[in-house]
Structure formats: C-alpha cells, structure tokens
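Below are the structure tokens for one structure; questions will follow.
All protein chains of the complex are present and in place, except for one that has been dropped.
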Amino acid sequence: GPPWAEAQAKPAELKIGIVSFLSGPATVFGVPSKNAAEWLIEKYNREGGIGGVKIRPVYADEAGGAEKQVAEFRRLVLDEKVDLVIGYISSADCLAVAPVAEELRKLTVLFDCGTNRIFEDSKYKYVFRTKAHQVLDSVAAAKYVLSVKPNVKTIAGINQDYAWGRDSWESFRRAMLKLKPDVQVVAELWPKLLAGEYSAEISRLLVAKPDVIHSSFWNGDIIGLVKQGAPRGLFSQSLVVLTAGEHMLQDVGKDMPEGVVIGARGDHWFLHNANDPLHKEFVDGYRARYGRYPIYPSYHMYQAVAGVKAAYEKAMKAAGGAWPSLDQAIKAFEGIEYRVPPGRTMTIRGDHNGIEPAIMGLTKHDPKYPFAILDRMMVFPAAEVNPPLGVKSNDWIDSWKK
Amino acid sequence: MTVAVVILLDGVLYAAVLFLVAAGLTLVYGVMRILNIAHGSLYALGAYAGTSLVLVYLKTGGPAPLMYLALLAGAVVAGAIAGPLVERLLLRPIYGREEVVQLLVTYSLFLILEDVMKLLWGVDPYYVAKPYAFLGTVTIAGVRYAWYQLLLIAVALATGVLVSLAIRGTRLGRMIVAVTADREISATLGINVGRVYTLAFTAGAILAGLGGALVAPLISVAPGISVEAIVLAFAVVVIGGLGSLEGAALGALIVGITRAAAVQLFPEIELATVYLIMVAVLLFRPRGLFGEWETRRI
Amino acid sequence: MRGGKALPLVAAAVFGAAPLVLPGWVTFLLTLAVAKSVMVLAIALLLRGGLVSFGHGMFFAAGAYTVGMAMKWGGMREAVVLTFLGVLAAAAAAALLGLLIARYRGIFFAMLNMAISMVVYAVLLKLYWVTGGTDGIGIRTPTILGVMPERESLRLVMYYFTLVMTLPAFYAVHRFWTSPLGFALRAVRDNEVRVEYMGTSVARVIYAAYVLSGALGGLAGILTGFSVGHIVPDLAYWTTSGEFVFVAVLGGPASIPGPLVGSIAFEFLKSYAYKYAAFTWQMTLGVTMLAIILFMPGGLWTIYEGLARQGRQWRLSWKRTG
Amino acid sequence: MATVLETHGLTKSFGGVLAVDDVSVAIAPGEIVGIVGANGAGKTTFVNLVTGYLKPDRGRIIYLGRDITAHPPREVTGLGVARSFQIPQIYASLTVLENVLIALAAREGQSLRAWAPLSTRVREAEGLILLEPFGLTEHAARPVSELPQGGLKLLDIALASALMPRLLLLDEPTSGVSSAEKFGVMDTLVSILQARGVTVIFVEHDMDVVTNYAGRVLAFSEGKILADGAPGVVLADPAVRKAVLGWA
Partner (left out) sequence: MGVNALEVKDLSVKLAAFVILRGVSFAVPHGSTVGLVGRNGAGKTTTLKSIVGLAPVLGGEIRLDGRDLTAVAPHHRAGLGLGYLPEDRRLIASLTVEENLRLPLWARGERGDGARLKLAYDLMPELAPLVRRRAGALSGGQQKMVALARAVVTGTKLLLLDEPFEGVSPALSRRLAEVIRSLQGVAVLVTESDANRMRLLTEQIYTIERGEIIQR
C-alpha cells in the first residue's frame, strides 16, 4: 500500500524484551550482555531515543530450557506487550523461539546464539540475527593456526558434548583438512558440558602430543581447562586454540599461559581499534559502570540494540519521518549496514543473518593489564570467514580450493 | 603400558574428587535418611567461601602455604553456619514425613541457595589457581601431574577413614543411628534428638563444604556448579549403596577409573559413563555395591 | 473424587470457558500446564505406591520424540494419529523397562529410572544427525482430524485439543485409583509382605502401574511438544523429571485434581517469578514451595481433601444408620 | 488325603543360632494345633518357613501332597494357606475396611483389575460381616493408624481369615488382645473356622487359650519339638512344664 496509509503515530515508547541468562552457568554471558543493553539503551535515551521515541527494556531470564523460553516469549509479547524481542544465547532457545516469533508476528533479534541451522534450514520473516554464526570462529581459527604454525601435522579437539561443541569442532576439522589435507586428527574428546574436572582429558592430550588442540569451551569449563592444564604443561606442549577464549581472560588474570590462540567470536575486543570514538565510548562507559571491560557477548548485545535503532531510523527516513510499521521496520532491517564497536560496519544480509570479520591472537602478558591481552593479532575480513549468501556452511568449506 | 598407568592414576584422582563430594551426602543419608538435594549447594558454598578466604589471605601477603588453611577454614565456617541453620529451620519441621517431602524441602533449599550465592558473590567466576599450582608438578609415566591432585587423594583417604571411624566407633554415631531409626523412643532414652540431628547434618554440611573448597582450585567457582556436583554425588553414592562410606569410596573409584578409561579409549561415551555404570551395578546389585538387604522380622 | 459428582462438571465448564475470557499468553500457559499435568499425574500414580521416579522424563521424551521423528522423517502431520503413535511408543518403552525396574524400590527405583533416563538423554544428544542433538527438533503445526488450524485460532485449537486428550487420562487414573489395582499399589507402599501374603504379586502391581504411568508420561510429552513447537533432549534430563516430582508433591499426589492444580499453580508461579523477579526467580520459587510444604502438608489440594474426608465419614455413618 | 501339612526334617539357623532344628510334623485336615514354647524357641521361624518367608536350610514342606519347600509366600498363599503375624502386618495408611476389601479382592483374584472399583456394595457388605467377630465393625471407616495395639492384632487376623484359606497359621493371635476380648473373639473365630473345615495352627503363650481351643499341642524348645499330643498331656509333661511354663 501507499506509505502514508501505513504510517503510524509515534508511540510513547519502544518496549523491548531483552532475554539473556540471569541464572545458571551461562550467566557469565548473560549478565555482561544485559549490562551492555542497559548501558546502551540509557545512552540512546539520553540522546533522544529512536527518532524521539524512548526505549524501555524489559529483562527476562533465559534459563529454564527451550520450553520455558517459548512460554516466556509469549508472555513478553502478549502480556508485557513488548514491541520487539532481543535475546537468546542458547541455540536451542533460538531455534525454539523463532517459529513462535513468526506465529505472533513479532520482530525478534537473536543476538548471540551461534547455530548455522537457524537460517540455513528455514526462512523467517520476523527473525534476524545481528551476528555471524559459529562457522566464523572455526574458520578463522583454522586459518590463524596455519599462519602461526604452518607445519602442523596433528590436531586434537576437546569440546563440550553438545551441539555447539560438535558443530565447532566439525567446522574446524573440516577447514583444517581442507586447508592442509595431510593433517591428522589424533584425539577427539567430548567431556560433558560443565564437567569441570579434566584431569583425564589433559592426560590424554599430554600422551597424544598433538601439534594443535582445538577447544570451543566456554564459561567455567574453559577456566577449569586452563587452571588444570597450565601447570601440567598442556599449553606449552601444544598450540591450544580457544575459539571463545576472549571472555575469560579477565577472570583468569595472570595465570593465563602465554602463546595460546584466542578467538573473540567476531572482531570485537576492547583493545582492537581502541581509539575509535564509538568503541572508546563503549569500553570506557562499560568499564566505569561495571568495573570490567566488555566481553564478546556485550558487543553482541550492542550489535543487536544498535541494529534495531538503525533499522527503525532507516525505515523512518524511508517513510518520510513517520514512525514505521512493523513491515517497514523489517524491510529496513534486511541488508542494513550500521556502525558498531570496534568501529566498523555491521552488515545484515538478505538471509537475515549478520556477518562479521574475525580476530585471532596469541595471549601475552602486558604490565599495563592485570590479565593477558592478544598479541600477533590478525583480522580476517568478513568475506573470508563467512560463507557467501545462500551457501550452506559445510558446502562452502568443502568448495574451498587448495 | 603408559596408557594403563595413566588411566589408573587419572581414575584415582577423579575418584578422590568424587569421594570428597559424595562423602557428606552419604553420611547424611546414612545416618539421617535424608537425601539432601541441596548438598550440591553446600558444596558450592564451601567452594565460594574457601576461594574468597584464600583471595583475602593472598592479599595480606602472608606465607603462601597457609593459604591451604584459609581454604579449609572458609569451608568449615560455611558448613558450620549453614548446617545448623538449615537443620533447625527447614528440616526439623518435616522429620517423619515421607521421603519425597524431604526431597522437596531440600530442593527448595537448593533453589534458594542458588540465588543467595548469586547475590553474595555475583555471577563472575571466582578464580584462584594458586593452591593448585603452588605445590608444583611431578612426572609419572611420562605425564605431568600436579602435586595438589595427589594431595587430594590423601585428603580423600583421610576423610574417609575419619568419618567412618566417627560413625562406627563413636557413641554419637550410634546415637544418630538410634535417632534415625526411632526418634520418639530415642527421646525417651534421654537422647537430645534435636541436637544429635543438628550435629549430624552440620557434619554433612561441613564435609560438603570441604569437598567444594578442595575442588575449587581446579575449577571455576561460578553459578551452576551445584547441579553438576549433586548428580555426580548421587550417582556415586547410589552405586556404592546409600549410606555406606566404603560404598561411596568404591563407587567413586569405579566411576573414576571407568571415566578415565573412556577418555583414553572411547571418548564418545564419556557423557553417559556414570549412568551406564549405575545401571550396570544396580542390575546386578539392586541396592548398590555395599547396600544391604534387610529381611524384616515379621 | 468421591466428594461430589458435580466437581468434574464444574471443572469441565471452567476449563472449557477459560480461553474465551483469558488473555492469549495465559491460555498458552494453561495449555502447557494441562499438558504437563498428565505427566504429574503419571508421577503421582507411582507416588501412591511409594515409588518416586527421577527419570520419568524419558517417557515424556519418548512420546515427544516419536512425534518429532514421525514428523521430521516420516512426514506425518495428523495430531490424532501422532498422539496415538507416541503413547504407544511410550507405553512400549515402559513395558520393556518395567520388566527390569519393577524389582526396585525407594531411592533405587528413583535412581535407576534417573540413570536410564540419562542414558536416553545421552542417546538423543549423540544421535544428532537424527535428533538434532541439543538443538532439538521443531514440531510443526499438526493437522487435527485432517484440518490445519488457522494461525489466528491455532492456540485456541491446541488448547482444546490438549484438553480433550487429557480428559481420558484423568478419567482412566480416576478409575485406577478406586480399582483393586489402585488400592493394591497403596498396599504395596504400606506393606509389601502383607501384599504377597494375600497372594498378590507386588512386582506385577508395580509393573502395571509403571506401564500406565509411562503411557501417561508419553501423552504428556506429546501434548507439550505440540504446544511448545520444539523439543530438545532436556526432556529426558533428570531435572525435568525432578521438577515433575516436586509439582506432584506440591499439588497433592493423593488426589485426582491435585496434579492438575499443582501443574497450573507451578506453571504460573514460575511465570510470575520470572516476571517479577527475573534475577531471583529461583529464590522466589523456593520460598513459595517451602511455604506450601510447611503450611499445607497435603499439597495445594489439602483443602479439598479435608472436605472429601468429612464427606466420606458422613457417608459411611449414614450408611450404617440408614 | 491324609494330611494337610507335613514337614520333614525342617531346619533353619541364623548365624550360630539354630532356630528350627530337624522338625517333622504331620497335621491332619480340620485339626486345630496349638504351638507353645519358650521365647526364642523357634515358633515364629517355623511359621515363616512353612509360609515361604524364609527358606529352610534343610528339610521339606509338603502341603496337600505337594512339595512347597522353595515356594515364595505368594505362591503358598495362592494354594490356600494364610497367616497372621506376631507383629501385625496391615496397611497403615488405609482404613480398616479398605484393608479388608483389598484382602477380599485378592481372594477373588481381582487384585490386578484396574477399571472396576474396589469398593462394591457386595464387597463392602462382606467386609463388614468379616469384621464383626473382631469387634471392628464400628471402626471400619477409621484409619488403621488410630487403632490401639489390640485392634491391630485383630485386624491382622481378620485379613488372614478374609482369604478363606484351607490352612490358617496364627502367630500369637491373642497377645495384645485384652483378656476381656480374647475369649469372645477366639470363640467366634474358631467356630467359624471349624464350620469351614479350616485347619488351624496357632502359636500362643496364653495357656488358657491353648487348652480351650487346641485339639493338639506342639511344644517347641530350642528349635525342636519337645512334646506333641493332647493339650492336657503335653502341658503336664515335666519337660514342657520346665521349659515353657517355668515350673520346676
């Protein structure tokens, strides 16, 4: 229809449901992302909101499983009457909530979950993801490993026994074998999520002596691995790749061994492009308020909230300043480009999925910081670590020539 | 050969950790017939308290070896505070009610403690690695181990011996048995039923806390560690035969060694090892390894 | 349900009219609560025999995954057929496992169930190219008797579908409760020796109850799967089962409406705890549950139970004098 | 058939304690046999062996010509043997009437029925009649947990007799039952059982009850049968008087 027919009166506020883990083991991601949302929304509101409309966040806990999240999503939409939902760290929750978003016709922005299944297996009208999926981490890791250790012969994986761990390892292994076909896999270990104690796994890896060890561990598990592995020489024996390692550096502090490959699940890290004004503002503001540097889930949340703002503003512009309808907002969201820390452009492609560059680096201690920072950092442009639009991840890796 | 030695050693190491977590649970069940779901929370509480105290202590710059004392003290204090509180306020009103009700109460307690710990310690992981790394390492069968791990074996052994002596040999132990079997009659014999229970539960809570504190230097102390601890402890205790300390020790060994073997030989099944062992053991010994059948006098 | 014949009718009227007056998300919660109440009923059934299952989630999962797989791999779409299939699968699983499990009591019954359920969990997780692993399987909107519900009325239709499928379960358990087998189960809990000395096989009593309970668990899983639209291996995780046990005790396992009341109360309690205490909902839930246990020893349904007992006594004394 | 029950060299020991030592008896249909003996003489163990609760170390048990030696309680009960217990075995969370109804359903072989109600008009009526001789009718609707000790004992016997057995074993049926009631109860019970031709074996410490109701007495001492015969004869036996009655 004609744009004026759809133009709506400006609402008093834009109510956003924000869902992340506030209890259980994934709070290490959930709370830093909630913090980022809080900080950014306050900043936006100070600056006049979105086209004059203030944002009001409604926070919800992601704990409780997929079924609980479906119920919570409905409550947020039907009871809290939120205008849109930003959320979900767990892939299962993303997969469960997406169809409900379609059923309820509610704009939903997935901010952190990594599964590539979501947009590769289905098409959604109302669902977006403002970040790249997990293939990025594994592909960047493989490329980085080959650049710092080109003569790698043997690799091993230690990954949590669930979808994230499985998918991460599968992509990494595939990419390694494609890039260096003579590489041998000498161990694939699958401790269960939250096992915490890895003595036997570490022994196995010490016995197998692989050149490279890949791990997509996160939360307490990754800390446990570092704590138990470092004194036993695991990190000096092999080149260890921790694809989600960035988030725990501040926790582990000076105990972090040097020379470990760390991924940041994107190109966001507080010292990368640290002088970009947008980035600096975020890092300083976040640190002042929460006493820590933002970690990757904080950046992911930033990308989501900023994405919503960008999409609404783009839609308003297209509608000549009028408040956009939902369809207009969605239309604006597709293919949008906007600025995010660390001072680069975020692109949401036509498949509703974002793509990002990736950084990898080696840990190194610097007297200026009480924890390890990244050395020999490499930035992989988005096109190198994300499959082209419409190509499935595994097909993409398989299609590499080498 | 190396692999066999490594499996055995890793198995025993893991068993020590498991046993430390499970001992308090089996003690409380053995004497009070209460299956304490909040046991994992008490374990977490010990881990938090111990870690915090070590962190505080390390800041003072005192001699490093004393940090182990700080670690233990934190756990003991946590257990000694939480134990009596929980027993008096929550368990006392429900003695004599069905087992499921007791489960329900301890489950509620678990939920409450989860958030209490979150409020007290926040969500960022508590991290202290020094007690683990401080003692240095030793190379066995070509694999490097931390002395702290070996120390845990000794501590687990000592704990086992002490606790079993306490239950078996002492008058208090027998009185606890009596109170559990028949509260009313025990009271008419002059036993201060309430005090005996408070003591027994507090002992269990302190053991749980010690388990947490001793494991804390290996792991990341963060929300969610309670749940893992409790399932493993349950499994170990059930495999061994509820209430039996020897059983818990043997159960821990079996689980530990099987898991170590699985990691070395069939990593794919690691996820289910504990449960597979439990099914297998219960198939052949329906009351666990050390569980006894009691023919009731009729 | 001896208290009054009117009660089921009143209940039917209330539940029938509920979605017409309640807001959409409440209807959804109610759908979920009703679906899960069948699982709670299954747990309560065993509780009557003094048996606590900490692994009943496996039947929940058996039902749900049968439907999920039949949809994903078999392309089936018809809710009634799928429900039938799922219940059958769950009952078959219970019939098989029951052969083993009927020998166990007390904590060991609880833990063996838990262990097997955890193995099922591990299998669902491991076979991820079939089951989707922890990411789970999406359950698409089914047809009901060949008719595909409209998006606008979908939730309403799913609610009534759930309600209609739940009724026979409750009626069956009601019959079971008052039947010789139902009493034999209570007798088993009180005194197995005497049961055997009456010539009744304790193992068979438990077996029969277990199969029925498994089938109910399957039904609950199916209905929950339909209403949520996504299933994950967590259904078989022990905490899922544990939660149902708690709801059963909370509602009052000794009555037919107890599980329903408990299930609804718990679902709403949880939802409101999430809503008003997003950061401390566990504590809120825990404190509420403690209050219920300490002050309503028979569960939420205590009040009704008290009335029913008086009614029963009155009836008997009337019978004797009359 | 000549005998209802025969035991041949029945022996059972617990650790070092020889509880039942080479006991051989034969009991004819319709007999009412009293078992007396000092405490710990092995009377209850004997009953437990016969009804399959315990497995004998040695010896055989023949019931109506059938070897039931290794049979578990359920099978023994299925063959028409019922028993009561020294420590009442009842369903403590149910009412008195419900206890009896369960027994009646079990006797009818309907225990595994899951659809029809337990409590039918017919069964309830029968249950109330059954409770009559035990003076429990007025307590029918009460939870068993409210009964006094004597009431539990009587209910326990009522449950056994509800099974309409051919052989009934009663372990101290009147202990705990007040002297005001026990003879009344025994009178009615025994006459009913006699009318039905039930063979009865009862263990008893009250010699008045034994002399009044037993047609034959077995005196146990240290696991062995010390004397076997008519009450007057057995109770007059000096060895029995010393071991059981405590008269020198």
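Per-chain numbering from 1; labels A, B, C and D assigned in written order.
Assume contacts are C-beta pairs under 8 Å (C-beta built on N, C-alpha and C of every residue); 3 or more make two chains touch, one makes a residue touch a chain.
Worth saying up front: this structure is predicted, and the values here are computed from it rather than measured.
Asker: Relative to the complete complex, which of the depicted chains are touched by the chain excluded from display?
Answerer: Over the full assembly, the chain not pictured touches B, D.
Asker: In the complete assembly, which of B:4, B:138, B:185 or B:265 touches the absent chain?
Answerer: Final answer for the missing-chain contact: B:185.
Asker: In the complete assembly, which of D:158, D:177 or D:190 touches the absent chain?
Answerer: D:177
Asker: When the complex is taken as a whole, what residues of chain D touch the one chain not shown?
Answerer: Touching the chain left out of view, chain D contributes residues 14, 17, 36-41, 44, 86-87, 146-151, 154, 172, 175-181, 205, 207, 242-246.
Asker: Applying the definition given at the start, please give the residues of chain B touching the unseen chain.
Answerer: Contacting residues on chain B, toward the hidden partner: 171, 174-175, 177-178, 181-182, 184-193, 294, 297.
Criterion: only the chains that are shown with their structure count from here on.
Asker: Just how many steps, at minimum, does a route from chain A to chain D need if it may pass only between touching chains?
Answerer: The fewest steps needed to get from chain A to chain D is 2.
Asker: Sort out for me whether B-D or C-D is joined by the greater number of C-beta contact pairs.
Answerer: Looking at C-D and B-D side by side, C-D shows more C-beta contacts.
Asker: Roughly how far is chain B from chain D, going centre to centre by Cα mean, in whole Å?
Answerer: Averaging C-alpha atoms per chain gives centres 48 Å apart.
Asker: With chain centres taken as the means of their Cα atoms, state the distance from chain A to chain C in Å.
Answerer: Those two chain centres are 38 Å apart.
Asker: Mind pulling the chain C residues that touch 2 or more other chains?
Answerer: 125-126, 193, 279, 281-282
Asker: Scan chain D for residues touching two or more other chains and write them down.
Answerer: 53, 89
Asker: Chain contact graph: line, ring, star, complete or other?
Answerer: Graph shape, chains as nodes and touching pairs as edges: none of the named types, so other.
Asker: Pairs of chains that touch, anyone?
Answerer: Pairs satisfying the touch definition: A-B, A-C, B-C, B-D, C-D.
Asker: Under the touch definition given earlier, write down the residues of chain C that touch chain A in their complex.
Answerer: These residues of chain C touch chain A: 23-26, 28-29, 32, 125-126, 128, 132-136, 138, 140, 151, 154, 224, 228-232, 234, 240, 267, 270-271, 274-275, 278-279, 281-282.
Asker: Report the residues of chain B in contact with chain D in the complex, numbered from low to high.
Answerer: So the residues of chain B in touch with chain D come to 295, 297-298.
Asker: List the residues on chain C that touch chain D in their complex, please.
Answerer: 175-176, 178-184, 186-187, 189-191, 193-194, 196-201, 204-205, 208, 212, 312-313, 316-317
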